[in-house]
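For this view, one protein chain was removed and the others were kept in their places.
For chain A:
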Amino acid sequence: MATIDPDPTPAQDPSNEPFSLTDAGCFVALTDFPLDYASITDRVRSPQAGAIVIFAGTTRDNFANKPVKQLQYTAYHPLALRTMLSIARELKTKHELKGIAMIHRLGVVPVGEESILIAVSAPHRQAAWRAGEEALEACKDRVEVWKLEEFEEGEGVWRANRDGKVGERVG
């Protein structure tokens, strides 16, 4: 469970703001550490649920065939958490979920590792599948997290989900 609990002395957040928010059946978090499937699953486990759907986003080794060396995520912590919680609440109501949990990793994420985990539980699988997909799309649209792709050739590019295009070059 340690990987999704707030870090008591987070390196990126001198003000010590919490790295997670919870509300009835909803859990959202940001972390600088590797993500853990078991703990996110346990966040939504329920005796009333007949299905848990888990989505894992992992970091790809290329963009448009350009080799990516590593990815780095940064966030506006308090706002990103607030947006994630509002997405969680919306979907929990819409799909009558038993639980929804979303955690995004920040900082350097080595290629092939998980950058986001989403778990949803529902009485029946159809609602869980749909909610899982909608949660990920809503996060990509709205959550105040940014991805910097660093290419093997040395340059770095801020990605924008909106258009799927290369953002501004930074190096």
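We take it that a contact is a pair of C-beta atoms (placed from the backbone, for glycine too) under 8 Å apart; a residue touches a chain by one contact, two chains touch by 3 or more; residues count from 1.
The criterion applied here is as follows: contacts and distances are computed from a predicted model.
The listed options are "AP-2 complex subunit alpha", "Signal peptidase complex subunit 3", "Molybdopterin synthase sulfur carrier subunit" or "Mitochondrial import inner membrane translocase subunit", and the UniProt record of the chain not shown names that protein "Molybdopterin synthase sulfur carrier subunit". When the omitted chain is restored, the residue from A:26, A:53, A:101 or A:145 that touches it is A:145. Taking the complete complex into account, residues 13-15, 17, 57, 73-80, 82, 104, 115-116, 136, 139-148, 158-163, 167-168, 170 of chain A touch the chain not shown.
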